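Note that one protein chain of the assembly has been removed; the remaining protein chains are unaltered in position.
Let's look at subunit A:
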Amino acid sequence: MRTVPLPVVHPEFMLEPIIDGAGRDAIGLGQLRQPGLDVRHGTVLTLEDISVSFDGFKALNALNLYIGVGELRCIIGPNGAGKTTLMDVITGKTRPSTGKAWFGDTLDLTRMSEVEIAQSGIGRKFQKPTVFEALTVYENLELAQKTDKSVWASLRARLSGEQRDRIDEVLGTIRLEASQHRLAGLLSHGQKQFLEIGMLLMQDPQLLLLDEPVAGMTDAETAFTAELFKSLAGKHSLMVVEHDMGFVGSIADHVTVLHQGSVLAEGSLEQVQADDRVIEVYLGR
């Protein structure tokens, strides 16, 4: 397992924009202001006191989580810790029974529909790779592209040169140029994972939620994914749920450990791994 030599970044230090292309140094410190989302306070996602119960079982219990602009955050935790429920709350699939969920400084996620949330700039990758299998790789990317997604617009849509360039660029990033006219259903598991990541890139979301993105990937694919995510951080904020500790160690500066629906520990991977409570949860039971 690799160690992470970087210091822990606390939200109170998120004042100065230090984006110098070094990528990882900038994590959590950026003040990227993009049109459409007000992130002047430096947090792209604010979850406070979120609780979700299913028939009395508390899947999330008074959870607090802040994700900074341009940050790459890993969420780990044992099975049933509430990781997927957390993603469901952020994307509007599940409504919290209490608590606040803000995207940027102004958008109240608890009042928005799933489609509105997606359109406002939150992209989600599912645990099981989900692509449109009856369409080609190119068409998959075309559908995901950030544009007017109403019925009328879709009836008359034509790809502009700029949009084609963007699709080609993403095809290059996910290394699927050679397969662009194949049906997505014929891709290997790893290729589907990359296609889904590519679709997220086409959406150009400010916050990417990735549920076990390297599950089923080969070592080489995993290493490539790690590089990809590191290059994305800074421009986008990423929240990655992952079990593969090697992968977490290779990408994350800032790790949040969930346990029984709330945050157990937060900090660098080294710190949380040294935390007694975390050791107890992972090993002691």
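General remarks:
The rule is simple: a contact is a pair of C-beta atoms (placed from the backbone, for glycine too) under 8 Å apart; a residue touches a chain by one contact, two chains touch by 3 or more; residues count from 1.
Quick note on the criterion: contacts and distances are computed from a predicted model.
Of the names listed as "Metallopeptidase TldD-related protein", "Electron transfer flavoprotein subunit beta", "Glucose-6-phosphate 1-dehydrogenase" or "Urea ABC transporter permease subunit UrtC", the one that matches the UniProt record for the absent chain is "Urea ABC transporter permease subunit UrtC".
Of the candidate positions A:Arg124, A:Arg166, A:His236 or A:His254, contact with the unshown chain belongs to A:Arg124.
Of the candidate positions A:Ser154, A:Thr218 or A:Ser231, contact with the hidden chain is made by A:Ser154.
If you put the missing chain back, the residues of subunit A touching it would be 91, 114-115, 118-119, 123-124, 126, 130-135, 139, 142-144, 146, 149-151, 154-157, 199, 203.
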